[in-house]
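Encoded as structure tokens, here's the structure I'll be asking about.
Complex shown without one protein chain; remaining protein chains in place.
Take a look at subunit A:
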Amino acid sequence: MRRRSFIQCIAGLTVVSSFLPSCQQQRVISGSIIGASAHTGHLLRDKNFAAPVTVTEHSVVVVGGGISGLSAARQLHRQGITDMVILDLEKEMGGNAACGKNQISAYPWGAHYVPIPNNDLTAYIDFMRECGVVTSPTDAPLPTYHDYYICFDPEERLYINGQWQEGLVPHYGVPDAERKQVQAFLHQMQVFREAKGQDGKDAFTIPMDNASKDPAFTALDTITMKEWLHQQGWTTPYLQWYVNYCTRDDYGTNYDEISAWVGIQYFASRKGKGVNVEHQDVLTWPEGNGWLAGHLKKELQPYFHNEALVARIQEEDGKLSIDYFDVKESRLKRIRAQQCILAVPQFVAGRILQDEARIRKVHQHIQYSPWMVANLRVGDLEERTGFPSSWDNVIYNSPSLGYVKATHQQVTQEKAVRNLTYYLPLTGGQPAEERKAAIERTHTEWVKMIVNDLDKVHPNIAEAIEEVNIMIWGHAMSKPVPGMAHGNIRQELAASVNNRLHFAHTDLAGNSLFEEAFYQGLSAAQKVITQLSGKI
């Protein structure tokens, strides 16, 4: 070997070694796309089922094991109704509150927190007490919440103007005049939080059907949030971004589409108080609302039939015939029931009932936003300056909602390896197109999108990601566009059919929240109980 080539070789070695980390960027990041059984679900649309092979009899069938269905079933069980079946097409009950688990921690696949319950929601607070979330007795003037479930500090941070700031309301690097607009907006939200209508009811509250019907407020349901902001003269981009972030976060809907009334509801309906909490606090668990779903499920195991796709419901001889496709056995089965609660989204309900009028109405009035949720297992992340890593980590002007640290609620010392749950409501274009594009996108393409987004705040994200699993929610939630909250469409769709078939779903609540689902379930259960006891 000549001296020169030797030197080149040595130099080459050093160069190679300094390139090693960047070579890793090319590595394949493991993981898969999960998708909420879209394939099974589509059978409903595409398949002609043969006649059922078995027939069983039950007094009540609950279709759909999301929070609405589970809460209905739990109430029925508690009222002594035990001849019941709960059918869900997924392997696990929980619907949008699904969760997963790896060697590090549990993590959410969808819903991940609930705000402090409003104090008038007694049934809900009782449930929270049973779960151990509320630790004080029923007669305590104010509830006390378990410290392990109140979101630990530091709660939220926003990457804006080159730095992480505490909290999500933009203030770092925001000029004074614009900051004042933000303040004025937040002040107005406080005013709305306390406002009452002529009828004496709260202007904004949860469930939203308990809110005042005072036209002074319901008029806000005829314009979009963006229009309303402009009417108020609040045009600073920082505020626009913040409000748009919030409406996308809670409703998967852009602020220029969402009803102003529902947009305000996000800020003004939460007024829960407790001994050790404020209304802006949230309750969360590593597995998100999957933890609450777990508690709802506790007594219900015997009733569960999973991987059961309900295909059609007909009325025959004063009873309901509920036909479901048993995915494991690949056979159609029938249950004949006196009462049924249909706790599925409305676009599914229309098909199951083969009710053309309903299908048309749903098509005309309800739009579903698709979502992508990714769970990332990451190693040690490089951090930008400013506020330290928090539960909710949001990037200003990003298409995503940022990520939530699933490992945040662990009491142990923080480790370098964590689970991050990344949320991306696909609100860029028309839902149908976004849905199609989302289904076609490969794992590698998703990973690239996520890495490009998070790279701004964690420059080494490409090397630090160890695994990415992706969930596509094709019809994550219905959009609360103007008219949904105070128009008539929800009542029309929610009306029971022949006092035998009842509906419960957050689609019908007008906005997709755990509390709404919980009360959807309770009120449907009450209808069933009334019918059954009337007959006895």
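By our rule, contacts are C-beta pairs under 8 Å (C-beta built on N, C-alpha and C of every residue); 3 or more make two chains touch, one makes a residue touch a chain; residues count from 1.
Operating definition for what follows: contacts and distances are computed from a predicted model.
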| item | value |
| --- | --- |
| Chain not present in the shown complex, as UniProt names it (candidates "Carbohydrate ABC transporter membrane protein 1, CUT1 family", "Ion-translocating oxidoreductase complex subunit B", "Polyamine aminopropyltransferase" or "Spermidine/putrescine transport system permease protein") | "Polyamine aminopropyltransferase" |
| Sole residue of A:57, A:130 or A:414 that reaches the chain not shown, by the stated touch rule | A:414 |
| Option from A:49, A:152, A:172 or A:241 whose C-beta touches the chain left out | A:152 |
| On subunit A, residues whose C-beta touches the chain left out of the figure | 1, 6, 9-10, 13-14, 17-18, 147-148, 150-155, 276-277, 281, 388, 411-416 |
